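All protein chains of the complex are present and in place, except for one that has been dropped.
Moving on, here comes chain A:
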Amino acid sequence: MARRKVNGYAAIGFPTWAYVVFFFIVPLALVLWYSFGYKPDLFTAHANDILSFDRYAEALDATFVGTFWNTLRIGVIGTLLCLIIALPFAYWLAVKMNPKWRPLALALVLVPFWTNFLVRTLGWQIVLSPRGFLSDALQNLGIIHGRLDILYTQSAVQLGVVYNYLPLMILPLYVAIDRAGRPLREASADLGANRWKTLFTVTLPLAVPGIASGCLLVFIPLMGDYITASVLGGAQGNMIGQLVASQFNTAQNWALGSAMAVLLMVFTAAAVIVFGAAGLIIRSLVRRSRRVQLQGGAA
């Protein structure tokens, strides 16, 4: 009986696991396989008759490492900026806003997603161009002297990624803060905590799962992003995703591109593990500071 039930669920789940197997596990395995091969001649992208780690050695050159650190910096700063911008907004949305207007506000957050990723990134080229309206407006206001010189720099990439990934941070934060709920905030106030104390001891600790998932949702795709950097970064704002893409598209060296892709995944996972461990340490410190040691045993 129980066995048949399990099989039933497996059958219902077929589309999902088929999707995961054929569009995630198999391609990933292929990339891993190619990364041990080589590029035999000018017209062939990859060959696997001789296996080696040579492509990894080749991939780990100064350009790759430098670009990786660059990307990591953009990723970390971008994730933090998204968090800093999204937190007050999500709090306002979940706590302060009239519930009547919430669906509209959430829809407005999602509106950029209705536009193609490339197109909305290209839009920033117009905004940030030295002869664009933003440049003119800032000059007229006397905020900058001379034309706006930000397009095709790392600053432009930084701005672009924050813009592109911000909704992915807002949504989980909104859900987490909303779920903490008004009764708990009222209980906190009732027990003598002001707004800030309530925010830091009740609302934010309860939003930690949302903060964590928001950070992952922003950081991981951001690390592999190459469109934002290609469109807004030009030659200066290079990101690791562009290097991988150029090996596949331009150099037609799938073996080297695969090795780079695997390294990117491993390094990104390592970064997530480091940040996660730091988060766990902070959490245990907070818990320790909160702990109440009762005197004596049971009364």
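Here is the rule we go by: a residue touches a chain if its C-beta (ideal position, glycine included) is under 8 Å from a C-beta of that chain, and two chains touch if they have at least 3 such contacts; residues count from 1.
Note that contacts and distances are computed from a predicted model.
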| item | value |
| --- | --- |
| Protein name as given in UniProt for the chain not displayed, "Electron transfer flavoprotein-ubiquinone oxidoreductase", "UvrABC system protein B", "Spermidine/putrescine import ATP-binding protein PotA" or "Cytochrome bc1 complex Rieske iron-sulfur subunit" | "Spermidine/putrescine import ATP-binding protein PotA" |
| Contact residue for the chain not shown (choose from A:L60, A:A105, A:A193 or A:V272) | A:A193 |
| Hidden partner chain, touching residue among A:L80, A:L184 or A:M265 | A:L184 |
| Touching residue (missing chain; options A:K96, A:H145 or A:R290) | A:R290 |
| Chain A, residues in touch with the chain not shown (by the definition above) | 183-184, 186-194, 197, 201-202, 205-206, 290-296, 298-299 |
